[in-house]
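Sending over a structure as structure tokens; questions will come in a sec.
Every protein chain except one is present and positioned as in the full complex.
Per-chain numbering from 1; labels A and B assigned in written order.
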Amino acid sequence: MDERFEIRIDGRTYEVERGTTVAAALLNAGVTRFHDAPGGEPRAPLCGMGICFECMVRINGEEGCLACQTVCRRGMEVVTR
Amino acid sequence: MNAPDIIVVGAGIVGAACALELARGGARVSVYDRGIVAGGASAAGMGHVCVMDDSEAQFQLTRYSLELWAEMSPEMPAAAEHVYCGTLWVAADEEEMAEARRKAEFYLPRGTPAELLDEKQLAAAEPNLRKGLAGGLLLPADSVLYQPAVAWWMLNEAKKLGATVHVNQPVESIEDDGLHMGDGTVVAAGRVVNAAGAWAARLTRNTPVKPKKGHLMITERAAEFVRHEVIELGYIKSAHSGATEAVAFNVAPRPAGQVLIGSCRQLGVWDAAIDRKILNKMLRRAIEYMPGLAGLRGIRSWTGFRAATEDSLPLIGPCEGYERVWLATGHEGLGITTATGTAKVLAAQMLGRECGIPVAPYLPSRRVAGHG
Partner (left out) sequence: MSHVKMQGSIVVVGVGPAGIAAAWAAAEAGGDVLMVDNGAAAGGQIWRGGKALDRLSTKWLRRLERAKGIRRVGALVVSAEADRKLLLAETAEGGSVGVRYEKLILATGARERFLPFAGWTLPGVVGAGGLQALVKSGLDVRGKRVVLAGSGPLLLAVADLLREREATVVLIAEQARMAAIMRFGMKLASAPAKLIQAVVLKARLATVPYLTGCWVERAEGAERLKSVMLNQGGRRWRVECDYLGTGFGLIPNMELAGLLGCETGPGGVVVDARQRTSVEGVYCAGEAAGIGGVDKSLAEGEIAGWAAAGQEDTARALEGVRAKQLGFAAALGEAFGLREELKGLVTAETVVCRCEDVRMGALEGMEDWREAKLQTRCGMGRCQGRVCGGALEFLKGWTPAVVKPPVFPARVATMVAEDEV
């Protein structure tokens, strides 16, 4: 089993280590804007434990996924905002 | 300080509309509520403002109220979220389609816009409805609003005219000398209006309203999932069948994209707890009509109590057996729609203000006559 594999974040390819959550992978990739608040401000993870819903992104086409509760899988497609 | 001319008991949408109309008519008004503003049925409703045709009197009151809402709309703050999304009555089969046509034939000659949709047009209007429905009826002049904010605004407008609002004040009963409070004191008033919704029957005698419990659920934001207030025409059958329990498919969009899912009715139930059995029955019915709802995430559910009357018309006028007590209750599922019309009908009687429709069909005394 490979310890590293690729995922796609907003159409670009990044290498991540097995066991990394999507939230950590996004932050490592320099993403700061995970989704927009109703008023349009950028938002990013706050609680890191699936409570605050600030890390919501689209994962493999599914809206509203919690990036901090989802572990990266090979070939995963993540879209922010 | 002198006693107010009129005390309105109930700070829901009906009480708030009455307080504002009475204050605008020059009365010194106070409003009392056992809880918070719009904390009863007004906190629980869908915010639907719609024309209805169960009876000529119901049509008159709803149509008149829609006109009044349209006049009031530009005054209301953005928080009122008044959106003309229209009502879409859905016909599952030919029998219900016949009902849609009957409705159209009722509304059109009376000047209320209505548009019959065939199967294709229905699918285009609401793409998330299941395939194979017969058609529908679109009532484009209907709207939705956020009633807690509207009640809040109405009371603030009344306050600007000198009204006072007293929340978290449990009233034990209403008598001709005023409000008898939980702590034994009496708050005097010239006249009192009982606008306490389903709780009205606990405050005055000869007030034939019963609670009809409802459940609602709201989903997370799902942009454009639902565009209209959508109701199944089977609702007519379920809402008026003698059954003490009924569910119907009824969804509505919130302006931010959440979907409100209703509706159900349980007559005579006073327990506010979520009843999972009927909630689930209601959700299943909704999924039958809109299968995609199954995949949306529900965020909250809640309950409320409508004030139901025997003939589905509200009680607006002098309360039998009292000299100075009035009623404005019994609106069942139409309290939000007819709040504006109710205020006019009440103020016409109490202050001699003008009113666009006859008041007789809504007088509480109609019942006594009927029983005669």
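The definition used in the following text is that contacts are C-beta pairs under 8 Å (C-beta built on N, C-alpha and C of every residue); 3 or more make two chains touch, one makes a residue touch a chain.
All of these numbers come straight from a predicted model, not from anything done at the bench.
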{"item": "Full-complex contact with the absent chain, from B:39, B:178 or B:211", "value": "B:39"}
{"item": "Touching residue (missing chain; options B:31, B:149, B:195 or B:343)", "value": "B:149"}
{"item": "Options B:127, B:268 or B:295, residue touching the unrepresented chain", "value": "B:295"}
{"item": "Missing-partner contacts on chain B, residue numbers", "value": "36-39, 43, 79, 148-149, 152, 167-168, 217, 219-220, 261, 274, 276-277, 279-280, 283-284, 286-287, 293-302"}
{"item": "Touching residues (missing chain, whole complex) on chain A", "value": "16-17, 19-21, 23-25, 27-28, 32-34, 37-39, 41-54, 56, 62, 64, 68-71"}
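Just so it is clear, only the chains that are shown with their structure count from here on.
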{"item": "Distance between chain centroids, defined by C-alpha means - chain A, chain B (Å)", "value": "44"}
{"item": "Footprint of chain A on chain B - complex, ascending", "value": "220, 256, 297"}
{"item": "In the complex with chain B, residue positions of chain A that touch it", "value": "38, 64"}
